[in-house]
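One protein chain is absent from this view; the other protein chains keep their places.
Letters A, B and C name the chains as they come in the text, with residue numbers starting at 1 for each one.
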Amino acid sequence: MSDVTRGGTAGPVHVPVRGKAHGHDHPALVHHFADLDQQREASSLGMWLFIAQEIMFFGGLFLLYAVYRNLYPHAFAEASSHLDWKLGALNTVVLIGSSLTMALGVHAAALGHRKAIAWWLIATIVLGAVFLGVKVVEYGEKFEHHLVPGPHFHYEGPDARPAQIFFSLYFSMTGLHALHMIVGIPILACMAWMGWRGRFGPEYHTPVELTGLYWHFVDIIWIFLFPLLYLLGAHQPHM
Amino acid sequence: MPPGIPLFPDGASTMAPRVDALYLFLVALSAFFSIIIFTAVIVFAVRFRRRSEGERPPAILGSLALELVWTLVPLGIVAVIFVWSTELFFSMHRVPPEAMEVYVVGKRWMWKAQHLTGQREINELHVPVGVPVRLLLTSEDVIHSFFVPAFRVKKDALPGRYSILWFEATRPGKYHLFCAEYCGTKHSAMIGTVTVMEPAAFQAWLSGGAAGQSLASAGEKLFQDLGCATCHRPDTLARGPNLEGLFGNPVRLADGGAITADESYIRESIVTPSAKVVAGFQPIMPTYQGLVAEEGLMQLVAYVRSLQRPAVAGGPPTGTSVQGAPAGPGASPGPAPPGQERP
Amino acid sequence: MSDVNTAIDAARLRRARLNYLNVSYGVKSWLLTIDHKRIALLYLASVSIMFAVGGAFAVAIRLELVTPPGDLVQSETYNKLFTMHGVVMVFFFLIPAIPAVLGNFLIPLMIGARDLAFPRINLLSWYLYILGSAFGVYSIVNGGVDTGWTFYVPYSTLYSNSNVVTTGIAAFIIRFSSILTGLNFIVTIHKMRAPGLTWFRLPLFVWAHYATSIIMVLGTPVIAVTLLSVIVERTLHLGLFDPALGGDPVLFQHLFWFYSHPAVYIMILPAMGVISELVTAMARKRIFGYGVVAMSSMGIAIVGFLVWGHHMFVSGQSTYAGMIFSALSFIVAIPSAIKVFNWTATLYKGSVSMQTPMLYAMGFIGLFTIGGLTGLFLAAMGLDVHVHDTYFVVAHFHYIMVGGTIMGYLGGLHFWWPKMTGRMYPEWWARVAAAVVFIGFNLTFFPQFVLGYLGMPRRYHAYVDEFQVLNVMSSAGASILGFGYLLPAIYLIWSMRYGPVAVANPWGAKGLEWQTPSPPPPENFPVQPVVVEEAYDYAPEKGVVVV
Partner (left out) sequence: MSTHIVGTRIYLAVFTALLVLTGITVWAARHDFGALNNVVALGIAVAKAVLVVLFFMHVKYSSRLTKLVVAGAFVFLALLIVGTLHDYYSPHMTAGAHAPSISRE
């Protein structure tokens, strides 16, 4: 009999585990967690790890960028001057604004302000949509000027080949970034709906919080993309 | 091992005994540690086998002293291997200056070699014994790898850039040449023979056959045909840098940097002229990417290499290997264009 | 020992108990399960199928190589065979095998949790695995792929005429399966441990999986984006890796190996975790140097990220970059050596039982030692120049991946089989199989070391005559090895129905997973376990709590 207990358990005694005082009967608690705190911490860590892998995913593209930028500094600067930095700057401001409304939305959720959650998240969605709209305008412009890499790519000057690499990276990085926003918007809508229905409060608002983390991460990627892609050639007299 | 099973490859280069020595050292080391581990595992498993179900062995938590020993001792051993192998690796990269040049292009699925004297070979390479040979390698398509097991050397031939491999054969004979980097359907058929000959026999081989023109003069012809001489000329009408005496010397670039004019630089300047513009010149040269095959590029490189500045006394920068190449185009040496570095 | 089992059996009879296998029936109850134990069995079935597929390709390769000329299949076919052998074995078997089967099943049990932190994501991982496999099988059926599992550019982007894109998509999808599994493990190990189970009381299997998960989360995304860029480049030809358009093929190799070298540690670290469990349980003894073994896993995971350049010593990497990568590669060998020494020392004065799991553990230690030591040959730059891309490399990584990972996987499968299925495997047959696998393995792969030093390049369809004797030996060994793998496939399936019923703790082992019935109930533990002692605390005089 003694063997059983030596195995590391204190035997068949039901042991109260974690702080049961907190959110123990909340409808959002999933069966395998002891309480809402454990559930929240686990979800938040999971989201951060997801963001860590996203950083490495974009990291591969940043590496391609870093190497080719170092190989072809002049070509990159010149190609960059074909981008409209004003639109880029506008989008930066829009996206920073959407990060602010997102943060305020999370704030409202933590306080349990039902309508405020919904309105802030809707504001975030609108700003996100503005960003994507500007992006569509920009892409359209590149398409007209034959700056989309591929068979129709046309670029004057001796640096056409490195310029094509620049535009490939431009489209991959901004495209992947836009894709993340497109994924984010329905999630935001869902959160706004749940917030409106009063599903969040001081005790439980993890989904909004995690959506916020994701949205801010997307903002951070853009914070790097803007100077790296748009501003290389800004001090050149091209445009 | 029964007879008939080969255990050790032929060694026929100066590098072979050095690589073998490191290999044998590592084999002995591995055997030593494997035997210690195997013996210990088996002896412990038998000596301390379970004799009854109720047995309770003592709890041994560990020993800091032992952990330190088996951390630091292997660390010391790998440090020795590291220094030894890195030294060996570096000497594989220190090409003797007097080395004989051969230009090699890998192409699916063959090795094409060009000697400076103009001999061309496919899937064969003839070299003299006792003379260092420097191969300038590149590829026309995918990545290949030039591998001669008997010489213990290998180097990838990459498209779009030059890599260098050197060896000095020590024993006449025929040795395998393999492509070691997977390159598609007939990868395993991209093999050939390296024939090592006595110097006299090699000279005879060089002078025999239809050698035709030397590599540099083939390059010169290409240089004329492509119209390079319109701009690259040693007089005041030059719109491109003068190429005489360029090779092996530093070049100042328009962006303020500097680079030594080696084979890679010359190749790059032909296919991607805008990458490194010489200070004082406009980036007006068109690209010759795709217009000249890799072998042609190598001929151009050999030609540029052969262009010495007539005015300067003293040997050419790269030793004897370019002797016999024609001395530049007939144009008279004018003032060097601005930006052309003088040593 | 026996009174333990009697006690547990009695308890079991009392409760006429439900376990995770009989709690519900039907296809739907399996395909929609979020129970980590059932998902582990889903993985077991799927990776076994993929192992059989990859093994079939290996058989064809070894048959072709019996004679020097390429006479059995066309060159094109041969190239597809070794490519698909590599792709299937690496992506669809070796990387998921131990984490997704044993790790999935055991981590919650070992840390006293009811499930992984995200059970639905766990199921999603399996579906991603299946979706990726579907693309993989489609590529195979559609004519295969011939780039080598390394997808080197510009061959894969410009020249290959085979199914590079669908295979790339397959590998791309399966990456996310791997990332989500790693993410799930990290969160579970951080947040779901039973009360009293501090970090330095964790079983070493859990430590090994923690280290593996870090690589999965941080390394895998890089290969995902690399494969994506190959797919894009192949479809649109933008010049990302094409030198004619200004791209650099060597950059691809950096990106590829940044993940794919650490991926080797994704394969071997979990196996090391298994061996730590087997050695301690079979010797009924605490692991020698617990902290050192645990930290060496972390050391391998982190330093393992810094050695990728040793795959590129002859590929045009700069000489000095090579030197740094070589030095770091030697350093990453040290923690592996430390583990081997500690396992060996654990046996000293133990109570060693030579049952099947121990045979596999001994096999692992021996083969991993050889595999690890030959790794030094490849980290040594001056020597690597000669053996790079020869059969020496092939032999080396098969000693690590087959001799290491598969030995660990099979050992672990036997060890935890009673827990997973509630049945014992037939001991005699299992010992025979372990011996056959060990002999067959060495006969297959040891000659390849010699072949490599002789200079036989890898991925050769036809080869020169003097390499034949060793190739015949290798092929002969492969047939023994193949037979060795068939045996467990047969008797393990047989045992699921006809094997003797297993007790809760047939080995008298420590660890929470042995404290619950075999097979475990759906909720893992009838009551929340509390841990009050160190891992592997077998000694009677220490750390005992008698209730």
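The criterion applied here is as follows: a residue touches a chain if its C-beta (ideal position, glycine included) is under 8 Å from a C-beta of that chain, and two chains touch if they have at least 3 such contacts.
Small disclaimer: the values here were computed from a predicted structure and weren't measured.
Undergrad: Give the labels of the shown chains that the missing chain contacts, considering the complete complex.
TA: Per the touch rule above, the missing chain touches A, B, C.
Undergrad: Among C:243, C:270, C:335 or C:499, single out the residue that touches the unshown chain.
TA: Checking each option in C:243, C:270, C:335 or C:499, the one touching the absent chain turns out to be C:243.
Undergrad: Quick one: say which of A:27, A:151 or A:202 touches the chain that got left out.
TA: A:202
Undergrad: Determine and list the chain B residues touching the chain excluded from the picture.
TA: Counting only chain B, the missing chain is touched by 90, 93-95, 136, 160-164, 253, 255-260, 262-265, 268, 275-276.
Undergrad: Where does chain A touch the missing chain, residue by residue?
TA: 37, 41, 44-45, 48-49, 51-52, 55-56, 59-60, 62-63, 66-67, 70-71, 85, 89, 92-93, 96-97, 99-100, 102-104, 107, 110-111, 202-203, 205, 209, 212-213, 216-217, 219-220, 223-224, 226-228, 231-232, 234-235
Undergrad: Extract the touching residues of chain C with respect to the undisplayed chain.
TA: The missing chain touches chain C at positions 190, 218, 222, 243, 246, 248, 250-251, 254-255, 258, 305-306, 308-309, 316-321, 324.
Note that in this section only the chains that are shown with their structure count from here on.
Undergrad: In terms of CA centroid distance, which chain is the most far removed from chain A?
TA: Centre of mass proxy via C-alpha means gives B as farthest from chain A.
Undergrad: More C-beta pairs touching across which pair, B-C or A-B?
TA: B-C
Undergrad: Using mean C-alpha positions as chain centres, tell me how far chain A is from chain C in Å, no decimals.
TA: Roughly 33 Å, centre to centre.
Undergrad: How many Å are there between the centre of chain B and the centre of chain C, using C-alpha atoms for each centre?
TA: 37
Undergrad: Mind pulling the chain C residues that touch 2 or more other chains?
TA: 1, 246, 248, 508, 537, 540
Undergrad: Where in chain A do residues touch two or more other chains at once?
TA: Chain A, residues with two or more chain partners: 72, 161.
Undergrad: Sort out for me which residues of chain C touch chain A in the complex.
TA: Residue list for chain C touching chain A: 1, 3-4, 7-8, 112-115, 117-119, 121, 179, 183-184, 186-188, 190-192, 195, 217-222, 224-226, 229, 232, 236-240, 245-248, 251, 254-255, 505, 508, 510-512, 514-515, 526-533, 537, 540, 544-547.
Undergrad: Touching residues of chain A toward chain B in the complex: what are they?
TA: It comes out as residues 72-75, 158-159, 161.
Undergrad: So in the complex, the part of chain B that touches chain A is made up of which residues?
TA: Residue positions touching the partner: 255, 272-275, 283, 285-287, 289.
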